[in-house]
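Note that one protein chain is taken out, while the other chains of the complex remain in position.
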Amino acid sequence: MGLKPPGAGITGEAKCKRKIGPGFFTLLRCELLLALRRQSELVNPLLFFVTVLALMPIGIGPEPELLTRLAPGLIWVMALLATLLSQEALFRGDYEDGSLEQLALLPQPLYFAVSAKILIHWLVTGLPLALLSPLLGLMFNLPIAGYLPLAFSLLLGTACLSLIGSIGAALTVALRRPGLLLALIIMPLYVPVLIFGSGAVQAALDGYGYSMELAVLAAILTAAGALAPLAAGAAIRISLDH
Amino acid sequence: MHPARRQRLILILILVILSSAAVGFATYAMRSNMDYFYPPRAFAAGEVPLEKRIRVGGCVVPGSVARAGDSLDVRFALTDGEAQLTVVFDKILPDLFAENEAAVVIGKLQQNGVVRADKVLAKHDETYTPPEVADSMKGSAVCLQQESQGVGA
Amino acid sequence: MAWQWFNRLGSPRWFYQKSSVWMPWLAAISLLLLITGVVWGLGFAPQDARQGNSYRIIYIHVPAALLALAGYYLMAISGAIGLIWKMKLSFLVMRAAAPIGAALTFAALVTGALWGKPTWGTYWDWDARITSMLILLFLYLGIIALSRALSRQHTADKACALLTLVGTVNIPIIYKSVDWWSSLHQPATLKLMEPSSIHPSMFYPLLLMILGFYCFYAWTLTAHTRILILQREWRTQWVQQLLTCNKI
Partner (left out) sequence: MPSNTSSLLQVRGLSCERDGRALFTGVNFALKVGSALQLEGSNGVGKSTLIRTLIGNTKEYHGEVLWRGKSLPGALPQLRQSLLYIGHSAGIRRGLTVLENLLWYGAKPAEALEALARLKLCGFEYSLCGELSAGQLRRVALARLFLDEAPVLWMLDEPLMALDVHGVEVLEARMAQHLSSGGVILLTSHQPVALSPLERVDLTEHVGDQEVWHSEIAYGT
């Protein structure tokens, strides 16, 4: 069990794994473990989403026609806020305990680590939101035609939101209380997703097909999937020099 | 291959795949015609779907505006020079709304071939012209000429 | 040779000294253009056939809106130069441009609202152009807020440059989507006039105003950049010398 004789303990060029750092699936597993162990943070955005939406009819009145009219927009705006609220913690823990600094020292591009984080973030916030959406449709008297587009648009759209929001989270990670600033930075960038997300539901309610809106969301998703983790990685390197 | 270099290669591959997918989706989205704007002749040709939210643009036919005595209901006809279309509206018309001026209507086409409007907008004149120049161009020709441009655009 | 020139341009000190020479000229030209444009546009250009005198607000509105957008692209370009060539001055220009751009966007929105009331009977309308202008204002405000929140200037510079670039990628997408959204909800009733559709007697004063605004913008930007240079470099020998010579 003793240490190796002098000299043998120093690496040559051989051991690649430790130098290149954890692989993508190790990163994913680790993020998933971390996410599942922070249960309150996991459930809070969902609870917020449902609670605020439940308050809406109380505030504006329970007329079914009015609620139907407002449903796509309200549900979408709330999904946006719920994602935004959870976004703040995306890199915070890793920044504070120094593991973000360790990640940045690895020779592998930050793209992989950042995308792993975003993927897990979407899995624990966006996906449950999309799964919850039929329930909310029920609360808001959404016509049958609206359920499928609502779920699909939330599924694609929340992934876009997670991706775009990661840039803001990375830019503000060095700040102690970034909450409102993060919202201010990211909200304008969310506009296209909001438009096409609620647009898909509205189109379905107006009796039209909604494949065009979903295609646009998919286009935003793939483009953001390529660019957002790159930008967030660059932002992390900038924030580490604070 | 050196693992760091291999990872960079994988990254570039991912970026290429994702961006070409984005281009593909965007092209698909662009191709679907999402303009629900119809001229009155499209109604005559039967191209307009029933009971869906659509937009109609045209000139208000002179003398066609008829108000009901006991309610706000108003009925008028729109034309694009080829066909006419009857519109029913039950709210207050905008100030700029006038006969022989362009108007845009949002509403649903009903079984009887009449459009029930949710909203009527007086289309604004886009040009800025001194009075004397405008005088020489007065008449329905102006409205129709603009309308054909508007529909074409 | 070219590289040397580029490096010198990047030196805040060089810029400060050179701009002292430009500033009065810029001020004089922009004053001349603006005064001529205002007098001509408000006093001598003919009335509009329908809108009467209220159209005259375009002499403020159009140049402000043009510069608000151009200013954002200027920020993005200088931010990119700063990130790529690590040029300090370029970051300073970017940060100087942010509040000016925000003010111009705000001015364009306010004048647009004032113009809208007599013309289409409402101060505010969720038209594509107005909505995307509003979002541009939010982008500007976000960048300013970020630059103020990050205490370390070096980090703030780079972070703002990155955010500006991300915004630049987004502006066309935002504009396109807002355009699509608003054309779905209402027809495009308010369109920016094309140069050809405006009568020359109204167009020339507008042109003067646009040029005047550009010069005024350049002047304001230079002045603000100079202030930032002094703030950032006040410990350096040349600023100290400047201060002792001028006895400020």
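Order of writing sets the chain letters: A, B and C. Residues in each chain are counted from 1.
Heads up, the rule we're going with is that a residue touches a chain if its C-beta (ideal position, glycine included) is under 8 Å from a C-beta of that chain, and two chains touch if they have at least 3 such contacts.
Here the structure is a predicted model, which means the values were calculated and not measured.
Peer 1: In the intact complex, which of the depicted chains does the undisplayed chain touch?
Peer 2: Within the full complex, the chain left out of view touches A, C.
Peer 1: Residue-wise, where is chain C in contact with the chain that is not depicted?
Peer 2: For chain C, the residues touching the absent chain are 7, 10-11, 13, 85-88, 152-154, 232-237, 240.
Peer 1: To test your reading of the contact rule: which positions on chain A touch the chain that is missing from view?
Peer 2: Against the missing chain, chain A presents residues 1, 3-11, 15, 17-19, 21-22, 26, 30, 33-34, 37-38, 93-94, 96-99, 101-102, 104-107, 240-241.
Everything that follows uses one rule, which is that only the chains that are shown with their structure count from here on.
Peer 1: Counting in whole Å, what is the centre-to-centre distance of chain B and chain C, each centre being its mean C-alpha position?
Peer 2: 33
Peer 1: Need the CA-centroid distance for the pair chain A / chain B, whole Å please.
Peer 2: So the centre of chain A lies 36 Å away from the centre of chain B.
Peer 1: What positions in chain A touch 2 or more of the other chains?
Peer 2: Chain A, residues with two or more chain partners: 216, 220.
Peer 1: Can you tell me which residues of chain C touch two or more of the remaining chains?
Peer 2: If we look for residues of chain C contacting two or more partner chains, we find 180, 184.
Peer 1: Write out the stretch or stretches of chain B touching chain A in their complex.
Peer 2: It is residues 3-4, 7-8, 11, 14-15, 18-19, 21-26, 28-29, 32, 34, 36, 49, 51-53 of chain B that touch chain A.
Peer 1: Once bound in the complex, which stretches of chain A touch chain B?
Peer 2: Residue list for chain A touching chain B: 16-17, 19-20, 107-109, 111-112, 206-209, 211-213, 215-216, 218-220, 222-223, 225-226, 230.
Peer 1: Given the complex with chain C, which residues does chain A contribute to the contact?
Peer 2: 167, 171-172, 174-175, 178, 181, 184-189, 191-192, 195-196, 199, 216, 220, 227, 231, 234-235, 238-239, 241-242
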